[in-house]
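Missing here is one protein chain; the remaining ones are kept as they sit in the complex.
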Amino acid sequence: MTTYTTVGKPIPRVEGTHKVTGNSTYAADVQLPGMLHCKLLRSPYAHAKIVSIDTTKAAAHAGVERIVTADDLPEFEARYMSNRAYNLLAGEEVVFHGQPVAAVLATDATAAEEALELIDAVYEELPAVFDPLDAMRDDAPPARAPVGEIDRSESKGHVTVEVEEEQSDKPSNVVSQTKFSRGDVEAGFAESDVVVERTWRSAMMHQGYIEPHATVASYDPISEELTIWTATQGQFFVRDQISRMLRIPETKIRVIGTELGGGFGGKIFLTQSLAAVLTRITSRPVKLVFSRSDDLVGANPAGQCVVDLKTGMKNDGTVTALQTKVIYNSGAYPGAPVVIGAILIGGYYKFPNLEIEACEVLTNKVSVGAIRAPGAHNVTLAIESQMDMMARELERDPLDVRMQNAVEAGDEMPSKAVYSSIGLKECLKAVQDSEIWRDRNERPATPGKRRGVGIAVGGWLGGLQPAGAHVELNGDGTLNVIVGSNDITGTNTSFAQIVAEELAVPLDMVNVVTGDTKTAPFAGMSAGSKTLFTVGRAVKAAAEDVRSQLLGVAAERLQAKVEELEWKDGVISVGGDAEKSIKFRQLAGITTGFGAQYPPVIGRGAISARQQAPGFTAQVAEVEVDEETGEVTLLRWGIAQDAGFAINPLSVAGQMQGGATQGMGIALWEEMLHDEGGRLINDGLLDYRMPTALDVPNIETYIVEVPSEDGPYGARGVGEPSIIPGAAAVGNAIEDAIGVRVAEAPFTPERILRAMGKI
Amino acid sequence: MTTAETTTETPREASALEKVTVRYTINGEQREVEIAPNRTLLEVVRDELRLTGAKEGCGTGDCGACSMIVDGKLITSCLMLAPQADGSEITTIEGVAQDGKLHPLQQQFIDHGAVQCGFCIPGMILAGKALLDSNPAPSELEIREAIAGNLCRCTGYTKIVEAIAAAAD
Partner (left out) sequence: MRVRIRVRYNAPHMRRFDYFAPTSVEEAVSLLQERGDGARLLAGGTDLLVQMKEAGVHPSAVVSLHAVDELRGISDESDGGLRIGARTLMNDVAAHETVRGAYTALAEGAGVLGSTQTRNMATIGGNIANAAPSADTAPPLAVFDAEAEIAGPGGTRTLPVIELFSGPGSTTLETAEVITAFRLPAVPDHTGSAYQRHTPRKTMDIATVGVSVKLTLADDGSIGDAAICLGAVAPTVIRAGEAERALAGETPSDELFASAGELAQAAASPISDVRGSAEFRRYLIGVMTRRCLGIALERAQA
């Protein structure tokens, strides 16, 4: 096994101390002279025709500089209008409650908010539909005017799949569907000893980043340059989209991805285009910062999902057949993760027969965006619950049946793509060895409560996107690394480790900086668990380039052949001869000093990633259930995840714990609730409940390393898998505790009591 | 929550606004600022005093990102009117490091990998500081209780709890 000096070590973040001293700049911290504050008037209806908007009174309000409605906006080609991003302000029709219809620009935020109340908007209500099953009925009202071709440029950043959705021909709220089949499901069920059939529901939930959406945009009419400071996971994506929408050359757009207060798939492209348009209209800087309520009502949460699932198993634990219909509610614009859901639900186990149908349905709810592993937790709740139910029915160990049927390298996914090396079985093994699982039948429950342990697995295929990186040798022998990927949780530290490793220098000689879109080499979105997987490879290639350039200079200087050179501790020598050696620092001098003979050392790394490295996880949850109140307490949690190779185990563990906790939120608390008019009724963080420190236990992490074929040092994406199986694991643990199955997440006390027949 | 209504009440004109002068000792420094009384302490500290370390995550006291220590007590500054803190001693995240050196809590947060996106961290560190100032050797449960008003979406809290415990040692 290769031994490394820097990669593979738990390294605290190197990019300095600014995040613990309050000195990081997030988008809402940006203040510019003459800046206008933007507040949005949002639709009170889920579906209505806009009859008129009278802004006269509001425009006259003290402090208000300008009010903008759809009439003032540039016109876009009809084919783009299926994309939420192009619908900056509603023109003729509002299609979800909270959709922006007017933007007020004022010298301070209070004045802007006061003016919102003075806008006179007249609507004519239209029939609305909210539940996806209702929306699929033949007599359902259309959620909105028919969409054209579906623009999926954003969702491809999260996962790369080679399957295209079919679009419906006839006008329908069902905008796309995907089907996969294998073998003969009827025959499969016929030979089964147990068949379980259930409907599983999971709620619309929010990514829950603590920093609401924020953008500051500034347009200089003289240079025609547009500068955007924004909270985004993908600054190049923002630049490209704005260039395309507003027909501005990319050379005139500078997107500065500020420090990002969490994204989880929800912060890609939402406020930037409107802010850009508004600064162009006013020629003054515009600040658009969402309130928490704005963000819950009008951002792009993760959609609700209904899964009908039928599965079969033989007495010996072998799975036989899987038949399913997966329905994603995508809200008022298309964009639900249909294909990935369809792949994953049949992609964990070797079902010889399967029939999968998945579709996305438009309704008059806010349109959905990505989330950590979009679509995955919904389908995993279904399949991982039923694996447990079948095992229980056959009195088999739930972990053994998973191990017995788990997919391996070479197995086909439902889409017929073939898995490369994967570590699902290794993750299961790690959970099997955990104390939580081993003593699952031994720990006594608190008096009056029942204790249970559950497991579940999850997997994510990962996104692919090309990426570039520069590594430059500074005059003092230190190194600057420039990337274009937005560092949310520590990827820049891992890049520093890679460069330190490749060039055999101490970590503190490497400085990584995320440039903006005018200065940095291209990178894809920090999404889809691919930043380290793709940009990391580019960084490694750039470091290798630096290495070969330095060797070239050293060879010439030492009058030796490159092959004769030894590279050790920052010294390059001919066969280890101290007399014939040159220090790294000297090399830096002769490539940057006055009259230097050699050109500066600038390493270039540019890669295109073609092969995904799916990441799997297995998790174990120990819960206690109060049978009288339905309350569930999470006692212990263990997560095993295949990181391929953990370049920085400290940050890998952090990713695992964070995602697992979001999974716990999905399991027990998180649900966006709407009234009969489609209005969100929990639009604050009191009633949209994310877990607090008291709601979750310490999380044990078991890092599994099954090297990927393509990732740097064998690494694979680690961001996403951790969120996936939480709800299923908790549901399985609840059944283990009280013998009752709840088929709708979150598993609230009320739902548990109803399932128990107590209310 | 959003409510639709049909009143025609007109907001008061900006000119009707009377400003008040408030004095704070913030991070050991005397500051005086003239403000409209409808501003929260958070807004004044961020927008007027330009200390932007404290964050607004919800505006309703439910996330803790705006936490500050005012006269020795941890509070959510989004729910305190700026004039209510007149004459107070205020510590924000910018005042936690002293004499060019990180506070042990700050160092432990870095060393334990307790910082991911960082948005909750200023409030989280102040919550940890308020705890350790009054209870130098807290149990895990006491740490979790002390930070329960500070939401973090990235870490799942495990490493934050470890960092605070380590700073207490």
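First chain written, first letter: the chains are A and B, and each begins at residue 1.
One rule holds for everything that comes next: a contact is a pair of C-beta atoms (placed from the backbone, for glycine too) under 8 Å apart; a residue touches a chain by one contact, two chains touch by 3 or more.
Here the structure is a predicted model, which means the values were calculated and not measured.
Across the entire complex, the residue among A:V95, A:L116 or A:A715 in touch with the chain not shown is A:L116. Listed residues B:G64, B:G95 or B:P138: the one in touch with the omitted chain is B:G64. Which of A:R239, A:R284, A:R440 or A:R689 touches the hidden chain is settled by the complete complex: it is A:R689. For chain A, the residues in touch with the chain missing from this view are 39, 41-44, 51, 109-110, 113-114, 116-117, 119-125, 291-294, 297, 628-629, 631, 633, 669, 673, 681-684, 686-687, 689, 691-692, 694-695, 748-750, 753, 758-759.
Within the entire complex, the positions of chain B that touch the omitted partner chain are 1-9, 11-12, 14, 16-18, 20, 36-38, 40, 43, 56, 59-62, 64, 67, 73-76, 78-81, 83-84, 86, 127, 130, 145-146, 148-150.
Criterion: only the chains that are shown with their structure count from here on.
Note: centroid distance chain A to chain B, computed from Cα atoms, is 28 Å. Per the touch definition, chain A reaches chain B in the complex via residues 10, 12-13, 17, 19-26, 28-29, 31, 42, 44, 61-63, 97-98, 110-111, 114, 117-118, 207-212, 259-264, 291-293, 297, 488-490, 650-651, 653-654, 657-662, 679-681, 683-686, 690, 692-694, 696, 698-699.
On chain B, the positions that touch chain A within their shared complex are 1-2, 4, 9-11, 13-15, 36, 38, 46-47, 50-60, 62-63, 65, 92-94, 96-97, 102, 106, 109-113, 115-122, 125, 140, 143-145, 147-161.
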